[in-house]
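Please find one structure pasted underneath; my questions will follow.
Note that one protein chain of the assembly has been removed; the remaining protein chains are unaltered in position.
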Amino acid sequence: MGADKFEISVNLIKMAVIFLMMIQIVPILVWVERRGSAFIQNRFGPNRVGPLGLMQLLADAVKFLFKEEFLPKKGVALLYYAAPVMALVPGALALASLPLSPTIHIEPFHLFGQLWAGVDGKGYDFAFQGFSINVGIVYVLGISSLGAYSLLMAGWGSSNKYSLMGALRASAQMISYELALGLSLVGILMIYGTLSFGDMMKMQEAALTYGFFGQKFTIPFLPDWGIFHNPIGMLLFASASFAECNRLPFDLPEAEGELVAGFHTEYGGFKMLLFYIGEYGHMLVASALLAIFYFGGYNIPQWLMTLLPVNHIPGNLGAILFALLAHVVLLTKIIFFLWVFIWVRWTLPRFRYDQLMDLGWKTMLPWALVNVILTALWIFCAQG
Amino acid sequence: MLALSDYIFYFLAFTAFFSACSVILVQNPIYSALFLASTMVAVAAIFVSLDAGFVAGVQLIVYAGAVMVLFVMVLMLFDLKHDLDAFSPGILSGAFKLASVGVILGLIMGSIYMSADMVFNSQVTPIPATLDPVRGLATTLFGNYLFAFEVIGALLLVIAIGAVTLSRVRGGTHAND
Partner (left out) sequence: MTSVLPVIVLFFLVVAFGAGILFIASFLGPKKSPNPAKDMPYECGIPGTEAPDSKINVKFYLTAILFIIFDIEIIFMYPWAITFLDYIKKGEGAYIMGAMGVFVLLFIFGLFWEVKSKALDWD
């Protein structure tokens, strides 16, 4: 966590800020979803509460806080109350391990009449990241696979057979698509040869370079992003992320016509909102992973660097501005992918459950294997 | 004085121990399965603190995220009142159960006693700091243990076929539910 008070306090503040980021993105995303869906469906969304309807979710949150708290009579109290709290945990823990800005080096400085110089007197290294686990992606996959527990606890704790059916179907869907997710990442791991996110983003900085039996072709105006090296993998990863977050077109567990409301039928008030925070947290992690693996992450494009030459500002302020600019670049990409999540939701119809499972096992898994084989052959040919 | 790392280890070890004891002491089987899942997560955290990040991730993905989800799903599917009634009471079966537990416990204690010497007196070679654990794992797996690796693939295939075949058997334990 850090050796001296400055580092520990900065780390704690960073963790709290990242967790609050996950929570605060929910009002914004729900507003975008409601207005965006209204725009797609050619109607008005919420536009009365506050300017452009921005205060709508604040009003909703206040309303939820004042709702009656009930437990179904035959429900299991511990599981029923633990499930929404457990729904927050995977998204938050996964988001905190993603590097949201490059590591910057802070030189020793004076504050409150004391020299803060870090452990070995050479200053600090910070990144906008809650904590850094050096096996990055394996940790994120492991934590995401714990998300199935909150579904199962909610379904069982409600003691409602429709909730239980919904929870079992939701968790079966989630584990089926975890296979496609894990396998589509093997392609990107082969190309980058490392598990940590920071190294992967560092390798996407240069201009696009293809190798062919030892010769190298460089396309100067395109960056060396993952999508140009592994497009099938990107499509598979994006589709599997949709299924992992229980978003349309894979949201049968939450479908209204099918199982009332699936595993969160018996939840009302703020408990329901905690499930939504968990779902949007998963979406945020999935968008961030998509940006990090396939779209360059926080690398600042060259034209932006010449426009805002922050690397010419010396000292600590320059380092902080550089990290901030990189973070804004990553955030823009994440917001774009979140919009794609919302856009797809209101465009495509929902899959039937057997179509969904067939897609996961019989289509995506074989295609992911094909992706691995093709990438292996491609790398083999590229090296010669 | 205990360092911070010792406190973390004791906390994680206590969590794992408490969860493992709760697995057998709690009445409700679903709580047992959930406590077992939390034991797996605590063990994964201990792996992280030992710098074995990949093994921790694999423990989370496979054990806590797959095997325990299977357990919890199956426990929720089946009505266990039939099974609880199937436990045979009586003195003879009780004595038999105690004797078999005693034999297993004796075997475990004996093996710990006989291997304690090897554990405490062996030389520990420190890992060079430049070795990436995952790369070391891969080099060993595809170097020395290549045949074992392929055999594991065949074993997994056998498990898949066996699971599918077993579920086809008519009758089974709860055919009338």
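Think of it as A and B in the order they're written, each chain with its own count starting at 1.
Everything below uses one rule, namely that a contact is a pair of C-beta atoms (placed from the backbone, for glycine too) under 8 Å apart; a residue touches a chain by one contact, two chains touch by 3 or more.
Quick caveat, the model's predicted, so the values are computed rather than measured.
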Contact with the hidden chain (one of A:P72, A:P223 or A:G318): A:P72
Contact residue for the chain not shown (choose from A:M55, A:L208 or A:M357): A:M357
Chain not shown: contacting residue from A:E33, A:E178 or A:E244: A:E178
Per the touch definition above, residue among B:A16, B:L36 or B:M73 touching the missing chain: B:M73
Missing-partner contacts on chain B, residue numbers: 4-5, 8-9, 11-12, 45, 48-51, 54, 58, 61-62, 65-67, 69-70, 73-74, 77, 79, 134-135, 137-139, 141-142, 146, 149-150, 152-154, 156-157, 159-161, 163-164, 167, 177
Interface with the unshown chain - residue positions in chain A: 1, 11-12, 15-16, 19, 23, 64-70, 72-74, 81, 84-85, 88-89, 92-93, 96, 130-133, 138, 158-163, 165, 168, 172, 175-176, 178-179, 182-183, 186-187, 189-190, 193-195, 260, 265-266, 269-271, 274, 353-354, 357-358, 361-362, 365-366, 369, 372-373, 376, 379-380, 383
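To be clear about the criterion, only the chains that are shown with their structure count from here on.
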Length of the line joining the C-alpha centres of chain A and chain B, rounded to whole Å: 30
Parts of chain B lying in touch with chain A, wherever the complex brings them together: 30-31, 34, 37, 41, 44, 48, 53-54, 56-61, 64-66, 69, 72-73, 76-77, 134
Complex contact set, residues of chain A against chain B: 78-79, 133-135, 138-139, 141-143, 145-146, 148-149, 152-153, 155-156, 164, 167-168, 171-172, 175, 178, 182, 195
